[in-house]
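Other chains of the complex are left out, but the ones given are in their true place.
Order of writing sets the labels: A and B. Residues in every chain begin at 1.
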């Protein structure tokens, strides 16, 4: 019996901190342009698995075209954001991983990452 | 006995890499403005639990007001940074989690995250 207790304790001590309660995570992300490069900032968004994620997307880039995309293909998230018309996307981060965020309209744009921790 | 050894080995193999020694982590973070949106960059800061964190905050935004805030409410970190007068905050990241960073003076500003890994 003491062995069992010892092993349970050991495993618990070694376990990740990850018994995490799902939370609502809200972000605002802004498209900026610098010397021809366009990038959404913050570029890196971090959440826990199970979190309900809401991202407000703002595109105030003055140069044409007036639409930019924001997509997380791995999680089936996609939005087109018109200049001056913020848009929100909502999704549940239902799998752990490191997932690229891209502009699906202009693949040359600088991408970012959604990191889903356990 | 062999069972005990096998189980200890198993648990160790499954354990997170996280037996991490606390470190000093130093950052410089700059407030930028783009088409009306203000944001501290880098927006995402990553540390380990126990790390002593020092953040130098630079506010060179030209538009009024001349003060911007930087706060991590979950860790009781708060600072007001005057234009042209960098300020440092120091704290120990004493709990694991994903914590929003905000401008406590202007909630509409774009926020960021402090990620404290185990």
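In the analysis below, contacts are C-beta pairs under 8 Å (C-beta built on N, C-alpha and C of every residue); 3 or more make two chains touch, one makes a residue touch a chain.
The structure displayed is predicted, hence computed values, not measured ones.
For this complex of identical protein chains, the structure file gives a whole-complex count of 3 copies, while the figure shows 2.
In the analysis below, only the chains that are shown with their structure count from here on.
Seen as a C-alpha superposition, chain A sits on chain B after a turn of 120°, to the nearest 5. If you average the Cα atoms of chain A and of chain B, the two centres end up 17 Å apart. Chain B meets chain A in the complex at residues 4, 7-8, 11-12, 14-16, 18, 34-37, 39, 41, 43-44, 96, 98, 110-113, 115, 118. Listing the residues of chain A that touch chain B in their complex gives 3, 7, 10-11, 14-17, 25, 27-30, 32, 41-48, 58, 60-62, 117.
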